[in-house]
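Since the structure comes first, as structure tokens, the remarks are kept for the end.
With one protein chain held back, the other chains of the complex are shown just where they sit.
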């Protein structure tokens, strides 16, 4: 596919361009603070940058009449309103977590929450020492998926990108479901999956778990 | 419930009586090589002993017209034939693995096998050094659940009751689903679940995964 | 060796007799609330029972003039005084933790504490849901071995006999040193090691880490 990236000079933007190219897709529109390459019509635009970029991003989506994959965090209410308006014309995939693995585990926990009702469960999450929030947003996401309150233990050590362990036990056995991010590459692969999926959709507002649901 | 146990002096039999009692059930029929206690009509009979005991077990089931939970291994074809005949009158739950956790993981792997198709996967199983077969039957069961061939690594060290790890990875992340038996108690709890479930069933031949499926 | 066990009917006592016999040692003195078997002179007496038994235990050690291996917990000051008096005549090994593995890990942490100074470190310990103290005594023991304050996370789930993970991380890598008790058998093997070691010692008061130190 021909794709566009907003914020392509940032850490995630660079990685997204690289990852999409590895899968034989062509960057035809590259935007950072301004449009820097515009050599063809993109089929989809991907933005994992800052909320301030959203206006420019949406104007480009409208110009080309193409779908949007949005991984920008810290969106405000009015951003969501604008996104939902645009999603009447073109499909939008918005999520705060584009890791395929975490969304897959959340799906497993949600679907099997009843089976795990009789088990004790606690959660351990490990992140680098610079991460200040405890517990991680992902820990809360997994807790919600399981539909019960879990005791959550947060370790902050070294340079660990992110690890989550959901540990179940009864009298006679334990089950552990764990996820580890090797690198930010995980999120770039999630963006790729979303971009490929959104091409096949009609207008509408979707999250990353919708992408996985319909695989 | 009032229950009966065949082979109640053996390691598993002892544990089954103890576990059922902890859950307020009453042993009313205790059989080892012969009937040793028969103080009331059982509602269900449990047998985790030897294939040679099956004839006596079934004659007791017929005498009381009650269901059977059977965890005996190394059954032959003719045993299955007899069991299926009896299952026309009363429900039978037969399985080589009454661990709730392993059956739950198998169910998860089966249901999500499509989601894991794009991930690399290998399996590690660790058992005590006396276990001779490699890979474990459970490893094969998990592989079948995942519906693809997996490379399986078997460690045989110390007194480990049994541990299985299914490790998935793609470029950017890993997911591990692992199970550990703490002790044989796991299997006694599985027998309990099967016994409680079978009371609510009509005649028929069931496996332990049917028990879990309908929870 | 010929050995004696005080409290041989208890859970640990039974296991000690069984474990020592597996290693070709002979029980010649079996004591529970009273002396129940006394068929020969023991070379060592082992007691993992109650503080109240200590008086009888010591009188038997004096009678035969043999060393003592003591795993009884909750000893009071006066017990220690009596033990130290006796240790002038015969060697005594006393410890609250006869797990070879935990003592080995403590020794590793103590010896390498300087190497780990630049690493972040936190500890996770997992025990069965009935265990009320947090953190475990073993967690504190490991922290002391490392000679620095560690954040300790305590999980209480299911029937887990005991698991400790010391997790180190710097910017680029992690090291985990972990221990898991499979069963109480660990402690019986520790008692065996102490008993075999104490036979070679002169009088004196020793702990289990002395036993491991001189291997």
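Just so it is clear, A, B and C label the chains in written order, and each chain counts residues from 1 on its own.
Just so it is clear, a contact is a pair of C-beta atoms (placed from the backbone, for glycine too) under 8 Å apart; a residue touches a chain by one contact, two chains touch by 3 or more.
Worth saying up front: this structure is predicted, and the values here are computed from it rather than measured.
The residue from C:37, C:140 or C:212 that touches the chain not shown here is C:212.
Here the missing chain is touched by one residue of B:40, B:85 or B:120, and it is B:120. On the side of subunit C, the interface with the absent chain consists of residues 99-102, 104-105, 107-108, 111-112, 114-116, 168-189, 212, 215, using the contact rule stated above. By the touch rule set out above, subunit B reaches the unshown chain at residues 119-122, 124, 126, 129, 151, 153, 155-160, 167-174. In the full complex, subunit A contacts the hidden chain through residues 158-161, 182-183, 185.
Definition applied: only the chains that are shown with their structure count from here on.
Centroid to centroid, with C-alpha atoms defining each point, subunit A and subunit C lie 50 Å apart.
Between subunit A and subunit B the centroid-to-centroid distance comes to 39 Å (mean Cα coordinates, whole Å). In subunit C, the positions touching at least two other chains are 158-160.
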